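In this view, the complex is presented without one of its protein chains, the others remaining in place.
Let's look at subunit A:
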Amino acid sequence: MNQEKIINVKNLTKTFGSFTAVKSISFDVNQGEIFGFLGANGAGKTTAMKMLIGISKPTSGEAVVAGFDVKTQSEMVKKSIGYMSQKFSMYDDLTIKENITFFGGIYGLSRIQIKEKTAELIYELGLEEVADKLVSALPLGWKQKLSFSVALLHEPKIVFLDEPTGGVDPITRRQFWEMIYAEAHKGTTIFVTTHYMDEAEYCDRVSIMVEGSIEALDSPKNLKKQYNVTSMNDVFLKLARNVE
């Protein structure tokens, strides 16, 4: 593998009081890949991701994202990344277009750029009918598409998606993964967490986190071979058993 490393993490740790949520994790993410960050609920995925996007200070360890240190250059990191939170976090009392305008504006886009970007995103994500509707009136699937489009507004090098498909039906999940693929195809690096093991199959490489530590990291194919099973779900079950 001689690809460029766009994320470089070394012994990254986060403690809350006496509880260690992320235990000295180390890994690299290659430019342009879809990197699956897997783990059960409470494994520490969100906590780790928040350190990578510069909104949570690591207790110890290093992380370099898009060439910038998350501890000392977090504002530079923020220019290069997009983030879609686990919890829907757009303005319910604004329309899709207004949300895009606002976030585009604070990402520093000009009015003209915002106009172009809005039109483009709404077309690509198939949001034409609902573009002028208040976000509160939209079903969850639409909301998640909106969050995704906002995360991509400023054409980031890396986009962090925290459980982007949580709580939606399998068809919408499938559609969402198609969007992820389309974006990855443009060269954007995708860092995605999920606790749906079937989604792991869609990733180039996955790490599996158990209770704050990374227990396995490889392509889905290699992992299945290594654990001698047929699905990622079985890989996960075997891992969980080992830890106990």
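Odds and ends about this structure:
Here, contacts are C-beta pairs under 8 Å (C-beta built on N, C-alpha and C of every residue); 3 or more make two chains touch, one makes a residue touch a chain; residues count from 1.
Here is the rule we go by: contacts and distances are computed from a predicted model.
In the listed set "Amino acid/amide ABC transporter membrane protein 2 (HAAT family)", "ABC-2 type transport system permease protein", "Cytochrome c oxidase, subunit IIc" or "Molybdopterin synthase sulfur carrier subunit", the entry agreeing with the UniProt name of the missing subunit chain is "ABC-2 type transport system permease protein".
Considering the whole complex, the residue from A:G36, A:G54 or A:P164 that touches the absent chain is A:G54. In the complete complex, the hidden chain is touched by one of A:S74, A:T172, A:S219 or A:N233, namely A:S74.
By the touch rule set out above, subunit A reaches the unshown chain at residues 50, 53-57, 74-76, 78-79, 81, 83, 85, 87-94, 98, 101-108, 110, 150.
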